[in-house]
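Just dropping this structure here.
Excluded from the complex is one protein chain; the other protein chains are retained at their positions.
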Amino acid sequence: MQLADATWTDVEDTDTRLALLPVGSTEGHGPHAPLSTDTLNAESIAEAAAERYEARMNDPVVVGPSVTVGISEEHRAFDGTLWVSPNTFRAYVRETVESLAHHGLDRVVLVNGHGGNIDALQEVSARLTRDGTASVAPFTWFNAVGEHSSDMGHAGPLETALLRTEHPELVREGRIEDARQNGSDRWGEWVSGVNLAYDSDEFTENGVVGDPAEGDAARGEELLGLATESLVDVLGALAER
Amino acid sequence: MQLADATWTDVEDTDTRLALLPVGSTEGHGPHAPLSTDTLNAESIAEAAAERYEARMNDPVVVGPSVTVGISEEHRAFDGTLWVSPNTFRAYVRETVESLAHHGLDRVVLVNGHGGNIDALQEVSARLTRDGTASVAPFTWFNAVGEHSSDMGHAGPLETALLRTEHPELVREGRIEDARQNGSDRWGEWVSGVNLAYDSDEFTENGVVGDPAEGDAARGEELLGLATESLVDVLGALAER
Amino acid sequence: MQLADATWTDVEDTDTRLALLPVGSTEGHGPHAPLSTDTLNAESIAEAAAERYEARMNDPVVVGPSVTVGISEEHRAFDGTLWVSPNTFRAYVRETVESLAHHGLDRVVLVNGHGGNIDALQEVSARLTRDGTASVAPFTWFNAVGEHSSDMGHAGPLETALLRTEHPELVREGRIEDARQNGSDRWGEWVSGVNLAYDSDEFTENGVVGDPAEGDAARGEELLGLATESLVDVLGALAER
Amino acid sequence: MQLADATWTDVEDTDTRLALLPVGSTEGHGPHAPLSTDTLNAESIAEAAAERYEARMNDPVVVGPSVTVGISEEHRAFDGTLWVSPNTFRAYVRETVESLAHHGLDRVVLVNGHGGNIDALQEVSARLTRDGTASVAPFTWFNAVGEHSSDMGHAGPLETALLRTEHPELVREGRIEDARQNGSDRWGEWVSGVNLAYDSDEFTENGVVGDPAEGDAARGEELLGLATESLVDVLGALAER
Amino acid sequence: MQLADATWTDVEDTDTRLALLPVGSTEGHGPHAPLSTDTLNAESIAEAAAERYEARMNDPVVVGPSVTVGISEEHRAFDGTLWVSPNTFRAYVRETVESLAHHGLDRVVLVNGHGGNIDALQEVSARLTRDGTASVAPFTWFNAVGEHSSDMGHAGPLETALLRTEHPELVREGRIEDARQNGSDRWGEWVSGVNLAYDSDEFTENGVVGDPAEGDAARGEELLGLATESLVDVLGALAER
Partner (left out) sequence: MQLADATWTDVEDTDTRLALLPVGSTEGHGPHAPLSTDTLNAESIAEAAAERYEARMNDPVVVGPSVTVGISEEHRAFDGTLWVSPNTFRAYVRETVESLAHHGLDRVVLVNGHGGNIDALQEVSARLTRDGTASVAPFTWFNAVGEHSSDMGHAGPLETALLRTEHPELVREGRIEDARQNGSDRWGEWVSGVNLAYDSDEFTENGVVGDPAEGDAARGEELLGLATESLVDVLGALAER
């Protein structure tokens, strides 16, 4: 159930404690992928998992409205990138979950599509869970797709593949070659296990890391399937808590 | 230009200082209208105004991603209502605008669809403008539709009318009678100019204030036209600053 | 009962839950009216209402010390204007009310004389009331004087009239003509329902809005009577909560 | 010059950088002295010093509106005591001084009448001075009256004496005997230089420390003279900075 | 018992509510004494008092890890001086004590070696005690050594004496003459009881106040004895609360 489309009476009639909150970003994803890539991908997986869980368990799952501006200062060199500070992001997510919990929706998975949000979501989830407000799990889709995970970059094969499956009209295929040529093959500037680069333009000219050509729609379909299954598992684990 | 759909290179190629940021809410809007009513209506007007301004002035306007969770604690009695504290809301909007301004998008209208956000948006706009970060104007559509404004309630004639024009599939027509019967005709509990009710369930049983039957699609079309024209005027005024 | 003049034992001997907290400002009010205009006017009405309520109901009302520095950054162009940020103002008022409530004075009206404080007082009142700390009502006198309210400006007919009744020695009658000549007849710079001016010197040369000559002592007497009666009504409503 | 009574044009016409900000409290001062004792005494000395300095140096001194609610939680057991947290108090005083400095009033003495405010005023003064906002000196009158200082208690000889000189009508002479009998002769509960009592009712039954009978109007006059002279000296030192 | 050296099982096996938290600083102490002087001295006394108390009362006392960076901005002119803001310092100490109290160690003395920390520790102790989190006493050793206290300066006789007893290898004896020559004999720049100097380099060239030659190891031994006895008394008083 999409919370945005429902009426409050629909929610009242729904008997569940399970909710998903997609968390994305608005940030440069190369010349070929939209600024909303992380949000769209998080939404695709949240929606698919809610449907699969509902079908399988016969229990409803509420999907909240996406958080669309995250911790993206690292991409500020790329036009249109929006961001808030970690403190504000944490507060915004935490209080949104508190209001979900106010209505009894207190088994919540934060379905994340942006690497820069991970630490903050971990901190928020721990706080809410320890306080007894809700049982909250942070889930970052590209860390839950098996062997594929090691191919994650930025606007690279995984993210582009998922977009191609779910939002092909938003991938500028004509610019893929440009994306490959001027991108980078590694995130960061590493010295003995420490990344000395805080902004992504220090190591990628166009904001791309990894080869988007290696992520076609078929791979996107597979990623969607794997991430959805993982998320369904997490929902199941929370339901039993 | 929808920022969410654009790539960073698209934004780089766009020569403008004008941006719109839709600000809505996720809150109960009676049994007939979706929780996202305020967000959807703000988006409808932002999009229409961006298009009209671009067509008329031949200058692009960037439309940012909507803020979907606002200051809605007053509706917490109605299931699915989400909210953050005023402090967090102010920080989230302020920092988002600061990141717009980082890219030179420093003539910003906050296109608001929720009464509970008005005071906070005024405070944020003043702060950003006085600090010289950006020229920011808070625009609440239902206060800029001429005589209609006096009919504003909550999930009443104006909001329902606009939905019927732009998102008719989300209006539960079969529940309109219910919405009318159990709603209220006035917002608040007033004593000598002071509203003593802080939560809406103190004066409306189902969250409705005003008669949604008095807002058909034709009226919605008229409201959209009036609000769009008002917003275009505000954009014009900011462009000259 | 004026809290400032009372001893703690006097307060201990007073059996009431009702308190008034005058909230004013220190800000430019034209060449003819003192910087403390808003504070003085709030105090006049608070004192009159406490007396009338006590006389009528035979129940005491405690009047706290005035908050004299408010949210007045908008008048910073006029010398001597003092202000604090909205966050600090909210905290200062909120905590002061919390300490009133600590002593059982938990039916509190914030008696306000400054337009710039209104939003913040509304937010604070909602917070304290929802938290169960106290039942708090924000009362702005010039919004509770019937038809007169539409004549409100700044250092204009209403504020000057009330001063002339209660503090005639502080009105510089010899500068009234100057006040009229170099003032403005409207607050703000409006475009389609949006005020684009954040500082008052953008639209008034000497800080005056409205004609102070139209506010003689007789009108002041009438305003005092109307506002007092309104405030007594609000006290009565709180007493019944 | 009392800022409260002046118009902004009066302030504009005044050529000075010197300002005094009285800082008091609203807190129990025994059965015989008003809750506003600390504020009244701070005001008496500020006013006298401004006049003496102006007379002697032919330079004006601006006296701001008093801060009337301070850090008084320690007296919360005594009815009517109001307080804010140290953080809020610091912010309120700091921002008020920042607004004084905005108008060029950047040589500021905080004229304090309450022991509980001392540490916070020291911290604020250091911050403002180090930041270059203003040269700020915290002045607590009862620490600048020579040998008398060692007699300071609470609502005891010094405070009562000063009230008797300047506000005799507010001293309840008929309750002095009661004040003496049920008061204490020492502030705090000391063990090896550490005061283990955080609230004053742990060591004084009626909030009095010291004997108010030992502070007649003549002594008050002397205290006023000594404190005024000290404050004039501090003004002189700031003027030379 | 030194908490740092113990295992958690050792702590579990210890039956006590008493804890000491040494609080020092890292700041310039002249050419002859180390930046850690305040920390070392606080530790010396905490350790000695824990041992004496345990020996005398047969009850264990836990000694926590020292807070080594305090409120030392006043010494920023001297290289290597580290500091945090008062707000951060208060939060760090408060939360550390809250975690001690979580384990039942809720009779806590803050054993302080730096004058600049005193006000903040007083505020924190009051907060924790009033909230019922723990009974907390702030103890500053050089204020609990009888007549010696009046000789306190900075890097002067008292601090140097204690170092000479406990850490003689860290006192650069060859620079004592230099320390004396270029030091000052008074802290601050005083006008009528107000210190107008916020940074120590305004009144001491090398950061020394007082004559370090007047503090030999024998005097250090005496100071250690006096301070230890005072602290044992405070522990005893807390134990009875």
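Per-chain residue numbering starts at 1, and chain names A, B, C, D and E are given in the order in which the chains are listed.
By definition in this document, a contact is a pair of C-beta atoms (placed from the backbone, for glycine too) under 8 Å apart; a residue touches a chain by one contact, two chains touch by 3 or more.
Since this is a predicted model, take the numbers as computed values, not measurements.
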{"item": "Contact set of the excluded chain (shown chains only)", "value": "A, E"}
{"item": "Hidden partner chain, touching residue among E:23, E:69 or E:162", "value": "E:69"}
{"item": "Contact set of chain E toward the excluded chain (per top definition)", "value": "3-12, 26-36, 39, 62, 64-66, 68-69, 76, 78-85, 87-88, 91-92, 95-96, 99-100, 102-103, 170, 172, 175, 206-207"}
{"item": "Residue ranges of chain A at the interface with the undisplayed chain", "value": "73-74, 86-87, 119, 122-123, 125-126, 129-130, 135, 137-140, 143-144, 191-194, 196, 198-199, 229-231, 233-234, 237-238, 241"}
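Note that only the chains that are shown with their structure count from here on.
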Remaining chains grouped by touching, chain C not included: A, B | D, E
{"item": "Smallest number of contact steps required from chain A to reach chain D", "value": "3"}
{"item": "Contact-graph separation of chain A and chain C, given in steps at minimum", "value": "2"}
{"item": "CA centroid of chain A to CA centroid of chain B, Å", "value": "26"}
{"item": "Cα-centroid distance, chain C relative to chain E, in whole angstrom", "value": "49"}
